[in-house]
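Sending over a structure as structure tokens; questions will come in a sec.
Just one protein chain is left out here, and the rest sit where they should.
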Amino acid sequence: MSAVTTPARQASGGVNVKIVNRIVIYGLLALFALFYLMPLFVMLVTSFKTMDEIQNGNMLSLPKAPTFEPWLKAWGETCVGLTCAGIKGYFWNSIKMVVPAVLISTMLGALNGYVLTKWRFRGATLVFGLMLFACFIPFQSVLLPMATILGSLGRFGVTLQNTVGTSFGLGNSTVNLVFVHVVYGIGFTTLFFRNYYEAFPTELVKAAQVDGASFFQIFRRIMLPNSMPIFVVTVIYQFTNIWNDFLFASAYAGTGDAMPMTVALNNVVNTSTGVVEYNVNMAAAMIAALPTLLVYVLAGRYFVRGLMAGAVKG
Amino acid sequence: MAFLEIDGLRKRFGQVEILKGIDLDLEKGGFLVLVGPSGCGKSTLLNTIAGLETITSGEIRVDGRAINDLHPSKRDIAMVFQSYALYPNMTVAGNISFGMEMRGVPADERQKAIDKVAKVLQIGHLLQRKPSQLSGGQRQRVAMGRALVRDPKLFLFDEPLSNLDAKLRVDMRIEIKRLHATTGTTIVYVTHDQIEAMTLATKIAVMRDGEVQQFGTPAEIYNNPANVFVADFMGSPAMNLIPATIGGNGGDLAVVLDREARQPITLPMANAPAGLSAFKGKPVIFGVRPEALTDPEGAERNASQIATADCHIEVVEPAGSDTFAVTNLGGKGVVARLRADANIQPGTNTPLAFNLTKAVFFDPATESRIR
Partner (left out) sequence: MSTVATSQIKLTPEHARPRASVRSRLQEALPKIVLAPSFAITVVFVYGFILWTIYLSFTNSKTFPSYAITGGRAYQRLWNWTFDTDPPSSWYTSITNMGIFGFLYIAICLALGLFLAILLDQKIRGEGVLRPIYLYPMALSFIVTGVAWKWFLDPGLGLEQTLHQWGWTSFHFDWIKNKDFVIYTVVIAGVWQASGFIMAMFLAGLRGIDGEIMKAAQIDGATTFQLYRRIVIPLLRPIFLSAFIVLAHLAIKSYDLVVALTSGGPGGSAWLPSNFMYEYTFKRNEMAVGSASAVIMLMTIVAIIVPYLYSELREKSR
């Protein structure tokens, strides 16, 4: 604990200085709270206003006649590119992409972390280092080859479709994105689990070995039941990252029906046909933000822990 | 043929040799303690017996059967770990029976075994608790229960008491000793605490840097240390190891101890070890345990050789049961163990009795014993 208590101020300053100090501190903190809350507040109130009120009213004022209309419109009617069926389809696209990608990458990360800490072999540190570095690369440096490969797989999928009758998901944008997010997510998930299992008592693994448990039995019966915290952290981290991704989404599913939410939102906002419906845009942005905000509100502690674990490496 | 035999065991990790040819054996029902400072290889040695680490060369046999290629679970061993290694997600009963579960023992047999062990260790009321709900001593018992339930050929203990507080440690030590006496199992026990080693063992192996320095009964180790390291490591307070010179006339040898600003002390040696005459006029290390350096009235009655000399007392430490006095000989602080009621004052010159029957000598060059 470090909270620096201003040492019971010697006679010099007295009580007044202390009170002024506190007022200044609280004032500054409140001011910054406003800075952080403002955009969300504006977004939220705007999404409940009519266009009329937006054009004639004040950005910061509360809606005079709150209406759900913009939310309904954003969900079910607004135009994304040329299709005008709302963002609901894209919301589900994101869900369909996020859930498998998170689960697969987390499971792989758990297994990798288990091997890298409890079954070390020569070169394990190098393997880990190589996987870890993959977390940091600018994805631009793999964007094009991945596009090429996904393109070829897509063509192969069409061939399969024509000959065997099923493409096995090859060429499906959602499947592609799941694959991409797993590939570029295992670095992080492995890092999380490795660091967690590094501190996990190795004696438990030894005891289980003496008890006759096998590699997978130890993982399933000893490691997994004791990994709840890191599971939550990893799932939240991956969920937030993949849900919020825009680069891969726009590169590999930038058009058509398979777009994830972020791309769709960007399209909604940048659709320049007709009058720009700011309230609908804001509602759409809120809908796109809700899942991650919800996770943040419900499990903020784990969210922060994930960010920290992702930041303090090694 | 001994029950546990370890022959020429070597363990190399990369370029580092951690175990440099270990030879040990233990009779059935024996209690072998591996003792030594951190990093001496004692835990590694235990792990190789358990099969948790592989060996580079050598052989480990239990009951005549080589086990070094077997999986830990096939070696018929049980192990108690330093941190107890209780599975936090399982109840006490689950912890105790996990090994049986892995071996496919039917549930009702498992239950019987659990009940039996719970009775022996008096942990019946804890069976449905999770490890986090147990005290340190209770965890220790559960860890022992998990080992006992296997009824193995060999028990391995890896510093099982080091996580307990001082009082509990003494209680558990007695408990382990009682357990050994009643069940008659064969135990290999690792500790860095020489008192545990002395009190529990039937055989002690003192280790350093991957080598066994001395292997013998507790009495042998204590009274006849093979070298300076063993002498220094075993015993508390530690043996006084005083730089000295061998003097004397003709065939009579004497130990000469330098003192600050005073005449050296000369202690005549009547029954010197044979090897000592070669060191006449040369420096040696003179080893005398604190209990062999007393006030003259407290000296051992039946000791055949006692020499008394005036010593300058620097510090006096009354410890309740004894009083320790520190003097300076040969440039080193030397501890004497006096009766609790000995009348001794710091800063005075007081006669101290050296029990030379118990004295030992070491060659300062090789640090090994002069016999």
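Which chain is which? They are A and B, in the order written, and residues in each are numbered from 1.
Following the convention adopted for this analysis, a residue touches a chain if its C-beta (ideal position, glycine included) is under 8 Å from a C-beta of that chain, and two chains touch if they have at least 3 such contacts.
Treat the numbers as computed from the prediction; the structure is a model and nothing was measured.
Of the listed positions A:62, A:84, A:99 or A:137, the one in contact with the omitted chain in the full complex is A:137.
Contact with the undisplayed chain is limited, among A:102, A:178, A:223 or A:289, to A:289. Subunit A meets the missing chain through residues 1-7, 25-26, 28-29, 32-33, 35-40, 42-43, 46, 54, 58-60, 108, 111-112, 115-116, 118-121, 125, 127-134, 136-146, 148, 183-184, 186-187, 190, 202, 209, 214-216, 240, 243-247, 250-251, 262, 265-266, 269-270, 278, 281-282, 285, 288-289, 292-293, 295-297, 300, 303-304, 307-308, 311-314.
The rule is simple: only the chains that are shown with their structure count from here on.
For subunit B in complex with subunit A, the touching residues are 47, 50-52, 71-74, 77-79, 81-83, 85, 87-89, 98-99, 102-103, 146, 158. The residues of subunit A lying in touch with subunit B in their complex are 201, 203-204, 206-213, 217, 221-222, 225-226.
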